[in-house]
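Dropping the structure in here first, questions after.
What you see is the complex with one protein chain gone and the rest in place.
Note that the chains take the letters A and B in the order they are written out, and that residue 1 is the start of every chain.
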Amino acid sequence: MKIERVERIKKTTAVHLAMEAKEALKKITEDFPDNPDTMGYFYSLLHKFYIQGEMPNDCSEVIGTMCIQVPEELIYASGARPVRICSGSYVYDQTGAEFMHAKSCSLVKATLGMLNIKNMPFKDSLSAIVVATTCDQKKKAASMLEDIGYKTYVLEMPSIKDSEEARVYWQSSVKNFAAALEDMSGNRITKKGLSEAVMKANRARAEFRRFNNLRKGAHNLIYGKDAFVVANGYFFDKIEHWTDALAKLNAELEQREAKGVCVANKHAPRILFTGSPAIFPNLKLPLLIEQSGGVIVADEMCSSSRLLYDPISFDEGNLYDMIPAVADRYLKPCTCPCFVKNDDRKRKLKEMAKEFGVDGVVYQAFSGCNPYEMEHKAIAKMLETEGVPMLYIETDYSPEDTGQLSTRVEAFMESIKNRKRSKLQRGIS
Amino acid sequence: MRKIRELVYSADINRFRLYSQVVAFGLLMYGGYLAIDLGANLPTFACAFVGDGRGGTCYLYPLQHQLNMPLAQFIGGRGVAFLTGLITFVLFFMLFNKAWCGFACPLGTIQDWTTKLRSRLGIRYSAYSERTFHGLIKIKYVLLVLLILLSLGMSNAVPGIGKLSEDFMTPYCMICPGRTVLPLFNGDIKQLVVDFSSKTKLTLTALGMAVTGTFFVGAFAKKRFFCLFCPMSALQYIFSKAGLLRLIKDGSKCTKCGNCSRVCDMGIREIADDVVSKNILQDDCMMCFKCVAACPEEKCLDVRFLGLPVFSSTEQGFFKRMEGKVKDEN
Partner (left out) sequence: MSVKYFAGIDIGSTAIKIVLIDEAGNIVAHQTSPTGSQFHKNTLDSFHALLERTGTNKNNVAYITATGYGRKLFKEADEFVSEITANAAGARIIGKDCGTVRTIINIGGQDSKAIMLDDDGHVRNFAMNDKCAAGTGRFLEMTARNLGVKVDELGDLHLNAKGVPLTINSTCTVFAESEIISLLASGHEREEIIAGVQYSIAKRIVRLAKRIGIEDMVFFDGGPAMNKGLVAAMEDELLRNVIVPEIPQITTAIGAALIAKEAFLAEGGKVHA
């Protein structure tokens, strides 16, 4: 009897998830003209994963990762494929809400909701889940996952990243993780394996940087919603395939640039998106922004740029040098708000606003996500002195507030347009 | 022009540096045979104890000799010689700034070779903790001050002690591993001895032998081990603000990823953590520019000569060099 009930829950949720994903994908593809042809690969990735419930591109062993501080290179070097398990689904948010307290953030609720139902496309190849001790909710999630019955590895992370002690602690934590991966997989992490993994990941990052550079220009070559789709694909796709597909997209964008094709006119407000991650299907806020005439040209989020920006460099190609190099990459440049002091995020946003010619910043904070909620004041203050307007939006995965949000977003876009116009007029007179 | 710049910025600076070091090594160690003489005021360890082969002389040697005179004579003719020596040294130094250490110093080159050997053997290197590092970097200034005071002390009486013995002649050279190691490359092993002729000489040469031993052991365990204690480096740093070659950092572009600091042979942390200073040259920097090569941010670290761009960190260069590196390793 009980098994039958579980199977029914799985079936019903799968239907709801497919419906949710279909609607989001429809908005992404149909509400906007001129989607690049090579985006097709990424749309089909999402379609396959969320609607058909299948893993794209063959995979044998999967290690689930929660938070971007989990070093992917080590997982690759151990012969497994990392899959980022943070979920953006409202359906799973609701299933998670059945056993989690109301104030937990949508992302954690959805992720645990998903893992509790155990119906992910990679469920059969999932050998363990790695949780970095970032925010409180992720920390407690780790122990809840163990209770659900997952093999869970807790990657210990310091709350401060600037001190020598923190770095030493993190280095040894990553070293232990490498050893644990060897135990789990039965494969040794070799010098060759790790340097190839570093290269593989670096290639993906190089391609992502090229993509971001293409978005810097005044011609809006691509919408931000597509950039988020691309980044979301990275969560679960085979990295080489993903990199190749992005290279093709970049080539198409370069052609567009040469031909002068753009998706939005040059007066469209250029938006920098930051805060709690926008993970498919929950692209509610990004879509609202672009439906209101804005274009998201850059982001500072752990589901996209923060995940894919920093490459690794090592000095000596030996494990004793490469593992610390890998470790450093996941701690030092990380701008996650779970750190006590996070001036780096301010500096990063300031620099991005300048480099991408940004007209305004939209800051998304999921209700219950303390770190982002608390950090927003400091960011707002910094942006104010820089003369960049910011819209702070507290929301969650539920579609219920779309109406209210659209008023705010539209008002923000209008205020940016007015500002731009009067700047232009002042320039003329 | 842009193409050339792109090519240079994507170049493997480490290989270029290796070539430069080999050329400098040949010039400074064997140039003499070709009648090359770059003078006696070089801001690098072109050791005076290397016989006919040397193509120039380390400034510390004449400096110690020149300081060995009564203070009153500094305003006379000998003072002028001292001044000309110093000015020549500074001019030589200004030209390449600390790059003398990274690209020319024979003692540095030997340490780099030792490092290469260790890395090939797959033996882990050591590094100092931040606190130890900041304690150790003061030593070279102590050595520099001693070098000056001891030299002056031979001609000027200190109340209560009197003049120092002439056995203190070129006191730093006596303990410098350059004196013992570099002549070996000319087949000269004479310096590898302990001088028992006086107590002072015994102490100094014994210390010199100990330092030599430490030099090799240290250089094997720790990249550029000796440079942290080098009084030449201390003397240089006094003038490095006037150097024509500069290392500039644009802190706003820095993500503090730490790549630069991790590849730094000297273990300088400020290069990654300081996002305020523009002139980022630290006193232990040897301007090898490994940091620039390891920086993935566009124009975040920038090498300039007289304000003109020479080498700069670029995304493209970074990824190209990393590809090359992994290919070399496998």
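FYI, contacts are C-beta pairs under 8 Å (C-beta built on N, C-alpha and C of every residue); 3 or more make two chains touch, one makes a residue touch a chain.
Everything quoted here is computed from the prediction, not taken from an experiment.
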{"item": "For the chain not depicted, the shown chains it touches", "value": "A"}
{"item": "Residue, one of A:Thr12, A:Asn176, A:Asn265 or A:Ser422, that touches the chain absent here", "value": "A:Ser422"}
{"item": "Absent-chain contact - pick from A:Glu54, A:Glu254 or A:Glu414", "value": "A:Glu414"}
{"item": "Residue numbers in subunit A that touch the chain omitted from display", "value": "389, 401, 403-404, 407-408, 410-411, 414-415, 418-419, 422"}
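In this text, only the chains that are shown with their structure count from here on.
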{"item": "Distance between the centres, which are taken as Cα means, of subunit B and subunit A, whole angstrom", "value": "45"}
{"item": "Residue ranges of subunit A touching subunit B (in the complex, touch as defined)", "value": "162, 164, 168, 191-192, 195-196, 198-199, 202-203, 206, 209, 213, 309-318, 320-321, 324-325, 328-329, 332-333, 344, 347-348, 350-351, 354"}
{"item": "Of subunit B, residues touching subunit A in the complex", "value": "119, 122, 124-125, 129-131, 251-259, 262-263, 272-273, 275, 290, 294, 296, 315, 318-319, 322-323, 325-326, 328-330"}
